[in-house]
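Dumping the structure here so I can ask a few things about it.
One chain of protein is taken out of this complex; the other chains stay put.
So, chain A:
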């Protein structure tokens, strides 16, 4: 099912949560709405679901205007942030609920068969008789997904699906959700504030800020070509250096980079930690190490330049660096934004 949002607006009392958002989601696409809290991402998801009504604009499901269709008739599967499993029902009863209350009458045996099938899909065979309080967070998340899928929704909507889980469980579930999506091919939108989750999982990432869409595209597009300092900063750690553009080159305390086509003037230079190198001899930006953080995949170095700017970069795990050491930072690549 293709979904189209047209100039959608939503205001809560005086807070303008969503301002004039237009967005198209192709049938079978897996899209992430990514943004900090208050960016309107959850509100957009809830409006697509029909849990909130838009104050202005239209939402189309295929060719049908779904703007005013109530949630129970909209045919969406919604997975809530904290799962919202019915605590007094067993796992199997939770999954069967949608089929039992449906206007389409089903045979009892057919419902049971479908519950077994869904339990197998979410790999919870044999746990149908447990209550939600008796299973782990990751298992609850999968029950919530099975329950949402039980009504054969046209669209699957997930609100911060992995927000409340441990890092390890989160990683596995992410991969698993991707598999399920490939298997079912259902149009899926999920909301997250975790860039890594959005980039790993989605076909397309829609980045939101203050109720606006700031940028959208594949993970590659938004990572390689961020169009604003906000996107640059939000997608991951970034070092910022004051710079000046002259004759197609940006100069920042001891480093220079080619920016042909950019107008002369003041600018900011952004570089990822992996875009910086550290060497004992110049040329480069003179800096001294203030702290070394050891991580499983390398060493993160925090350094201060002579002009007092803070830099973060990574070196190989076996590289002997110590706090207090001086040296030079060189730029492998960077993004320059005019200010």
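Operating definition for what follows: a contact is a pair of C-beta atoms (placed from the backbone, for glycine too) under 8 Å apart; a residue touches a chain by one contact, two chains touch by 3 or more; residues count from 1.
Simple rule for what comes next: contacts and distances are computed from a predicted model.
Visitor: As a check of understanding, state which of "Polysaccharide ABC transporter ATP-binding protein", "Septum site-determining protein MinD", "Sulfate transport system permease protein CysT" or "Ethanolamine ammonia-lyase subunit EutC" is the UniProt name of the chain not shown.
Guide: Options "Polysaccharide ABC transporter ATP-binding protein", "Septum site-determining protein MinD", "Sulfate transport system permease protein CysT" or "Ethanolamine ammonia-lyase subunit EutC" narrow down to "Sulfate transport system permease protein CysT" for the missing chain.
Visitor: Looking at A:87, A:126, A:296 or A:320, which residue reaches the missing chain?
Guide: From the options A:87, A:126, A:296 or A:320, the contact with the absent chain belongs to A:87.
Visitor: Among A:10, A:147, A:174 or A:209, which one touches the chain that has been omitted from the display?
Guide: A:147
Visitor: Can you say which of A:5, A:18, A:49 or A:289 touches the chain missing from this structure?
Guide: A:49
Visitor: Hey, which of A:7, A:22, A:64 or A:102 is the one touching the hidden chain?
Guide: A:102
Visitor: If the missing chain were put back, which residues of chain A would it touch?
Guide: Residues 49-51, 70-74, 76-78, 80-82, 84-89, 97-98, 101-103, 131-134, 147-148, 150-151 of chain A touch the chain that is not shown.
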